[in-house]
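Notes follow once the structure below has been shown.
One protein chain is absent from this view; the other protein chains keep their places.
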Amino acid sequence: MYGDISAKAAHMLSLPKVSDFFTRLIQRVSPKSYQQAYGEVYVTQKFLENFCGDQVRFLARSFAVPGNHLGQQSHGFRWPYGPVAIITPFNFPLEIPVLQLMGALYMGNKPVLKVDSKVSIVMEQMLRLLHNCGLPVEDVDFINSDGKTMNKLLQEANPRMTLFTGSSRVAEKLAGDLKGKIKLEDAGFDWKILGPDVQQEDYIAWVCDQDAYACSGQKCSAQSLLFIHENWSQTSLISKLKDLAERRKLEDLTVGPVLTFTTDSMLEHVNKLLEIPGSKLLFGGQPLKDHSIPSIYGAIKPTAVYVPLEEIVKGKNYELVTKEIFGPFQIVTDYKSSQLPIVLDALERMHAHLTAAVVSNDPLFLQARFYVTNQVIGNTVNGTTYAGLRARTTGAPQNHWFGPAGDPRGAGIGTPEAIKLVWSCHREIIYDVGPVPNNWEIPPST
Amino acid sequence: MYGDISAKAAHMLSLPKVSDFFTRLIQRVSPKSYQQAYGEVYVTQKFLENFCGDQVRFLARSFAVPGNHLGQQSHGFRWPYGPVAIITPFNFPLEIPVLQLMGALYMGNKPVLKVDSKVSIVMEQMLRLLHNCGLPVEDVDFINSDGKTMNKLLQEANPRMTLFTGSSRVAEKLAGDLKGKIKLEDAGFDWKILGPDVQQEDYIAWVCDQDAYACSGQKCSAQSLLFIHENWSQTSLISKLKDLAERRKLEDLTVGPVLTFTTDSMLEHVNKLLEIPGSKLLFGGQPLKDHSIPSIYGAIKPTAVYVPLEEIVKGKNYELVTKEIFGPFQIVTDYKSSQLPIVLDALERMHAHLTAAVVSNDPLFLQARFYVTNQVIGNTVNGTTYAGLRARTTGAPQNHWFGPAGDPRGAGIGTPEAIKLVWSCHREIIYDVGPVPNNWEIPPST
Amino acid sequence: MYGDISAKAAHMLSLPKVSDFFTRLIQRVSPKSYQQAYGEVYVTQKFLENFCGDQVRFLARSFAVPGNHLGQQSHGFRWPYGPVAIITPFNFPLEIPVLQLMGALYMGNKPVLKVDSKVSIVMEQMLRLLHNCGLPVEDVDFINSDGKTMNKLLQEANPRMTLFTGSSRVAEKLAGDLKGKIKLEDAGFDWKILGPDVQQEDYIAWVCDQDAYACSGQKCSAQSLLFIHENWSQTSLISKLKDLAERRKLEDLTVGPVLTFTTDSMLEHVNKLLEIPGSKLLFGGQPLKDHSIPSIYGAIKPTAVYVPLEEIVKGKNYELVTKEIFGPFQIVTDYKSSQLPIVLDALERMHAHLTAAVVSNDPLFLQARFYVTNQVIGNTVNGTTYAGLRARTTGAPQNHWFGPAGDPRGAGIGTPEAIKLVWSCHREIIYDVGPVPNNWEIPPST
Partner (left out) sequence: MYGDISAKAAHMLSLPKVSDFFTRLIQRVSPKSYQQAYGEVYVTQKFLENFCGDQVRFLARSFAVPGNHLGQQSHGFRWPYGPVAIITPFNFPLEIPVLQLMGALYMGNKPVLKVDSKVSIVMEQMLRLLHNCGLPVEDVDFINSDGKTMNKLLQEANPRMTLFTGSSRVAEKLAGDLKGKIKLEDAGFDWKILGPDVQQEDYIAWVCDQDAYACSGQKCSAQSLLFIHENWSQTSLISKLKDLAERRKLEDLTVGPVLTFTTDSMLEHVNKLLEIPGSKLLFGGQPLKDHSIPSIYGAIKPTAVYVPLEEIVKGKNYELVTKEIFGPFQIVTDYKSSQLPIVLDALERMHAHLTAAVVSNDPLFLQARFYVTNQVIGNTVNGTTYAGLRARTTGAPQNHWFGPAGDPRGAGIGTPEAIKLVWSCHREIIYDVGPVPNNWEIPPST
């Protein structure tokens, strides 16, 4: 049945009238450009296409292995949890709830869904579309509440599994409250390293700009810290980054309001960073002008602050530098080849990051990285890691897994593997139908 | 390398001198018969055989999917957590720690291992054997401590993952303390249902006796509650169960000391149950005699108490009846075909069980069961479920998954799937090496 | 790209106007009822839905295993053959060519397609629809020719793989001509066994009627030989089969022209069978009347001939009885429990069959069957085998594999596994990028 619903819903979202409606609705509640908002609709449509026809059935594929006597066989199933909960944030009001909700339903669960109440109108409309495509109204409970009410509901209803996408702070609290019956995809302090091989400067500058500032930096995969190899110092990369950042404007929402930090708190953070010796403002660092954004939200120009590598790793600075600002803001630093161990040390000490990128086509550099990867990055939680000239930190499509690694509570989104991991558990059923051998006799007790 | 270590260690355990040494060592610290203790050694040996040669390498198998432009490909890896902890109980001093420890090592983790200090000498000897087979001494940290010290160590060292096998009470506490960075295999109140098709009475009676009383009932998979269809009432099943239970004796440890309940506390539990209207003592219910078991341990004859089904489901009785006694004790009840929904209701309300068995070859009954399974059992945590004439609750070999279901924190043990689930997480690495198209130009910001 | 084409084509086929067009077009060239013709369109649509979105990409999933030194990793790919050929028969003018053609394209091959020229207009229209949905015209070559010309083309063009669906005779010839570079799905002499548990008489009679006579028996999966357990003799099964067969009429094509046998040749076959001692005509055995079917085709009433089991297995009769008549015709026999070995012997001696059904819910009977299966049926080529009360031989949907087994040349159709097996081969690429160890020196020759 869910194959049919998905096929119909995917077709609906492919109609220009419908996709335009949802794109504009997203823009109304979540400040991002038309293209970025449309991206959500497109990824959602493609995801639904992936689970047309019998593909939902194929998700429930089990396996069997012969037992050790005639008539015995063990079957490994992906089994639903039953009653589950889904809690999703403001920044992707369509994509995250649809992908997780449908995943939960595909595997046979009974979900209750809560979307951040500032943006829940998008999902409310989408549910109507899904009902229209055949989703039984009793299959999903949709709740609008503040976090406190939801927390109480979770404690009382005690769902077998809760998927939480949102801030690390709330994630940790919930994990304790729910005694770990949870899967998490929390925000990340995501890094990118530019390797020693300088090439395709324009392309890489453009990817950096998009990674850091698209959606005003309010993606959990946004680039927060950029390590640049010294070989890039003779290029105009930094000035290109500046030019690109300055193209962004409020009119088309290529930069826009920040929902979780005020302008003052962000500028104060910038000023604290500038007190670190050797640090400097590369660009931005000023409030947006001529706007009517309420003062409870933030509004600053895309900003980058340079901090020297040796200062970053100092104990007193480290926490400050790696504080995540969910807005159009990044730290930039540089390193020499001989400083690679310091870079790795800086990465090793982070926690709560999600994506990472190593921009290089130099196999020896990648090799070095991956040797290290096994020892250092393996201990971090960068689940979705891009490698190569075109590496990015944001813009993950539905065709690959997106999620943190290194944490047993880590969730994933998008692919069949993600759905199976998050929304089902292993259950083993062993058929043992006999016959009992003809000459069987009661053996001694053991 | 771990393939070679496993091959050598498996060969060592296959030598009679070595397997006899470990069997007797197990018996010295964990009260069970020679056969039951030898079973641990045998399963451990077979497990090690399963990961000889390149099979450890094959566990690390990744997959890749083409991306959406030339030069892009996403790779899904099973990735180690890094520093992890393993905590295992007294009842399987060899099998549980070896299987979990080797699983952790196979996937590339750095484990610290704590075995219940009453029995840790077994694993201390096994580690020496593994070192002799090539295990580098620095790959495993082995700690002997009480639970309190271990809890403190976990909170401070903050391992990325902790595997805990033991009681539900400690499991829940740890899950909260570690904010859910844990996988659990806790004790269970395991049930068995005899279906309407009466056959192979001797065989089924023997399986029931072993499931309930082998290892003095101190298996997490031991049968705690037996539902018998009314069709069995004309057979001598109950008297056969009684005869089999009375064969058990202290001399060969087919019944022995109970480590977590005293004799008095168990007999008091029996007496409370006998106060329920209609309940009666089927057999046992008396202390073992002529022994030198210290009074901090328990020592009772294999015991079964009958409680009417309609009394079991009453609110005031339910908690008492489903209290797990980790000893040679079970509840027995019966049901009519029309009472199947009451049975299912009783099962639905349980929590913390592990294994289950449906003893029937009647396809309509199994069909009914599995229709129900999707609604009711799916909401319980019976991970390893046996179906058919020869169904049992205990005695899982290494060739099928053993573990709870229905809980995102649930661990598994034994199979490649169990190792991959417990000891690794998904990590996605996306190679995106280009080239950038020749005619590429900087697009507008989004 | 093929994900998009599939999504569009699936949507097109879901439009009533389009599906009705293709259903009637199929009826014009291949004699079957509206329902049966519509079934082809429906299965084709569902198949296309299965490969929407990224599912084509997921078909190309590879795996990788770490090598035995730093920098080495082996990757196993499903690799296309390159230039391939597809030859499909008259009886399924839409379903077979679309499923195989798209499978070949999904895996990256360059196919030339030949459909039986009597019915190729259906596929000619479908290709136009696919072109309209985005299929590049140069991706498929479509050829209309007789078999002789096609055979010559194959010998000269020497495609790396040829998929042939059609008669066993042509299949064997082609296999020799192409030196085995071929996958085959040939006609089958398919059998069904009714077990000892008599139940659901109406339902089973109806399934038997459909299996034997739908599409006038011109399915490669049509039931050709029915074994009935003696327990059914007290039922009215045979008279029900007769009643159902006599409902069929030319007007709605529930019985219709036979394209590969004339009326005379079929009636002659019936007469030869009736010469076997103990055999008798159960129903049918007469030409259809009042029709304008050309005499080069056949036109008979649905027919069943009873032949005693002990006569079937006699050397001189066996070949006659198991001769496949691709028309509305079946052999019926009965057996006692003690004769099961004779039934199995009869099955073992067959060759070239495709589907089979064991109609029973008796686990002991199925158990017996499957014990035997491993020894006897394993040596036959019944690839798609149905077991249970609702077992059938025809009507396979797109959600399970359909194809013969027991032959390395056997093809499959429908599922991801079938596509991967038929349209791709294994290729292993081993990356071994180094580094060479620092202290490496040239070793002695070996």
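Every chain is named by a letter (A, B and C) in the order it is written, and numbering of its residues begins at 1.
By definition in this document, a contact is a pair of C-beta atoms (placed from the backbone, for glycine too) under 8 Å apart; a residue touches a chain by one contact, two chains touch by 3 or more.
Note that this is a predicted model, so its numbers are computed, not measured.
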item: Contact residue for the chain not shown (choose from C:Ala214, C:Leu273, C:Ile312 or C:Ile325); value: C:Ala214
item: Per the touch definition above, residue among B:Gly53, B:Pro277 or B:Pro437 touching the missing chain; value: B:Gly53
item: Residues of chain B (touch criterion as defined above) contacting the omitted chain; value: 3, 7, 10-11, 14, 46-55, 57-58, 70-71, 363-364, 367, 371, 398-399, 416, 433-435
item: Where the missing chain touches chain C, by residue; value: 33, 35-36, 39, 65, 67-68, 71-72, 74, 76, 79-83, 108, 160-161, 172, 175-176, 178-183, 200, 202-203, 206, 209-210, 213-214, 244, 247-248, 254, 361, 374, 378-379, 382-392, 397, 399-403, 405-410, 412, 415, 417-418, 421, 425-436, 440, 442-446
item: Chain not shown, touching residues in chain A; value: 54, 57-58, 60-66, 68, 75, 361, 363-364
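Definition applied: only the chains that are shown with their structure count from here on.
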item: Where chain A and chain C are represented by their mean Cα positions, the distance between them in whole Å; value: 45
item: Set of chain A residues in contact with two or more other chains; value: 71, 399, 433-435
